[in-house]
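And now, chain A:
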Amino acid sequence: ERGADGHLNIIYWQAPSTMNPFLSGGTKEVEASSMVIEPLIRFDEKGEMVPMLVSEIPTVENGGVAEDLKSITYKLKEGVKWSDGSDFTAEDVVFTWEYCTHPEGGCAQSSYFDGVASVEAPDPLTVKVNFTEPKPFPYTAFVGSESPVIQKAQFSECLGAKAPECTDANFGPIGTGPFTVDEFKPNDVISLSANENYREADKPAFATVTLKGGGDAAAAARAVLETGEFDYAWNLQLAPEVLEKMEAAGKGEVVVAFGTSVERLHLNQTNADSSLGPDERSVFMNGENKHPFLTDPAVGKALSMAIDRQLLVDVGYGKAGKATCNVLPAPEAYASTANDDCLTQDIEGAKKVLEDAGWVAGADGVREKDGMRLSVLYQTSTNAVRQDTQALVKQWWNEIGVETELRNVDASVFFGGDPSSPDTFQKFYADIEMYTNNFAGVDPEAYMANWRCSEIPTPKTQWQGSNIQRFCDPAYDEIVTEMSKTADLETRGELAKQMNDMIVQGYSIIPLIHRGGQSAHAKTLAGVKMTDWDSELWNIADWHRVE
Partner candidate 1 sequence: MLTYFTRRLLLAIPTLLFIGLVIFLLLDLAPGDPTAQLPLTIPPAVREQIRISLGLGEPLPIRFFKWMYQFFIVEPQVVIDSIFGTSFSAGDARVLSWQTRSPVMDIVWQRIPQTLWVVGTAYVVAIIIALPIGIYSAYRQYSIFDNVGTFITMIGFSVPPFFSGVLVIVIFSVNLGWFPSIYDTTLVVNDWDSFMQQLQQMILPVMVLALQITSQLSRFMRASMLDNLNQDYVRTARAKGLGEKSVVLVHVLRNSMIPVVTVIALGIPQIFGGAIITEQVFKVNGIGQLLITAIQANDVPLVQTLTFIFAILIVLFNLIADVLYGLLDPRIRYD
Partner candidate 2 sequence: MLDQALARIENLRVEFETKDGTVVGVEDVSFSIRPGETVAVVGESGSGKSVSSLSLMRLVEYGGGTIAGGRMIFDRKDGQELDLATAAPDLMKTIRGNEIGMIFQEPMTALNPVFTVGKQLTEGLRVHMGMSKDEARARALELMKQVRIPEPERRLNQYPHELSGGMRQRVVIAMALACEPRLLIADEPTTALDVTIQAEILALVNRLKNETGTAVMFITHDMAVVAQMADRVVVMFRGNKVEEGPVEQIFENPQHEYTKALLAAVPKLGEMTGKPLPEPMKLFGAVDQKIAPIPGENRPLLEVRNLTTRFAVKGGFFRSTVAQVHAVEDVSFVINKGQTLSLVGESGCGKSTCGRSVLRLVEPNSGHVWLDGKDIIALGQQGLRKARLDMQMIFQDPFASLNPQMNLSDQVAEPMRNYGTHKGADMHKRIEMLFDRVELPRNFMRRYPHELSGGQRQRVAIARALALNPKLIVADEAVSALDVSVQAQVLNLMMELQAEMGISFLFISHDMAVVERVSHRVGVMYLGRIVEIGSRQAVFENPQHPYTQALMKAVPVADPHRRKKESELNFKPIPSPIHGLDYEPEPSVYRQIGEDDHYVLITDSGY
């Protein structure tokens, strides 16, 4: 029965700053807002689509998706109401598209509407999304927690440049989800209560929810696992033994879910020598200005072989990590198995690879060839686990005769796009850098397209671009194009694996760890279905209390 289980306490150690995911695309904002506003379709814990506001998932078979793949038509569920009691209609969906694609709005999720020509509402319960090009995987707009639907009535005055002025709406959006916002304190705490007009009469089980922010991961974990003050804690990136010890207190349990996140090394394919000028350093010049040795696959191979990925998992990730050799480790249909040799460390093998390629140890143990020393600058963002990884990797590489200098950069600088800073990951003023990337949803097409030649960041593009390691292979670009025209899932899978292998075997990226989300919930909380494909709170309507 709705509200029967009383109060639910959730802690997010990074506090949400707004409830409007279109204004701030941060994970914490998206997750918090997912309790209130919903997309048409969500992904469940296995990455499969679940209809939320539509009666069924449109496919080519059931006629929902046009044969030419240029449109998709959603049938909305009947009787769905906004929390203010008004009807949820197709107009709201159309408005959401208008809202997010307004040129002055700076909508953080506008990429979900890439390729969308228009959204129409032929009738109150039908939404038709038209694409400019055929779209083999059309489930982007209004699918997943990053692309929810907002109420037209509430936001109609908030289009474009006016968006930030609607503070009340941004902090307390009216939604179709199981909860409504009572009070929102930015970066601090959100108080919510059950939505009276939620479409399932007996849900949610909790009458009220508090989502508290602040502190750090250890404190959040402690609050759930040790003191029992909270029921659910999000994103517990902690040393495995610390978390185990806390779990041993018996008050709660740790849950993990894997999505597509991979911690990887990017090997700079361009020359990052610090003596080069700003127009040359790490600048891709059509095969000129190549990195002196990282473009040699033997070097990349040896670097990869020298790493004991499982140990990295044990030290830094525990349950929340798996050793991997693929940039695209999931979903299963797309995961290659061709590279799995790398899972076992082989220092001797690595040495031999280098030896064979002509890299011989010099007087100080560092290998050289043609006067070129194997000496790398290895950077990443500042983060305890990453620095442990760096230290371990450095030691292994030293063993095979590669000199390594470590550097770490404050995360807000490293991931910030400030073109004037030398330390951004896009600028890549280093030989090797390490971070995690993933893609939202379950379709890797856009993700794999990241490594086209045209995506390489350069000074001309203000260092914008997603092909960070400056990988460029015309053959690869062709496969990308091919995939964008292929609808058949199996073929798409093959293509994706092919691309994955090209990147991994070209050693421009060395995948290390397939990372999962790690959260904890109290033993008295049931119904949690942790997922990394969508918001962790995607099924909060089903959460309930047990003794």
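How these were chosen: all candidates are chains of the complex that A comes from, given by their letters.
Keep in mind that, in the parts below, a residue touches a chain if its C-beta (ideal position, glycine included) is under 8 Å from a C-beta of that chain, and two chains touch if they have at least 3 such contacts; residues count from 1.
Bear in mind that the values here come from a model prediction, so they are computed numbers and not experimental data.
Asker: Name the candidate, out of 1 or 2, that touches chain A somewhere in the complex.
Answerer: Considering all copies, chain A is touched by candidate 1.
Asker: Sort out for me which residues of chain A touch candidate 1 in the complex.
Answerer: For chain A paired with candidate 1, touching residues are 11, 15, 17-18, 20, 23-27, 103-111, 161, 163-164, 167, 170-171, 183, 185-189, 191, 210, 212-216, 218-219, 222-223, 226-227, 229-230, 410-418, 420-421, 423-424, 426, 435-440, 457, 461-462, 464-466.
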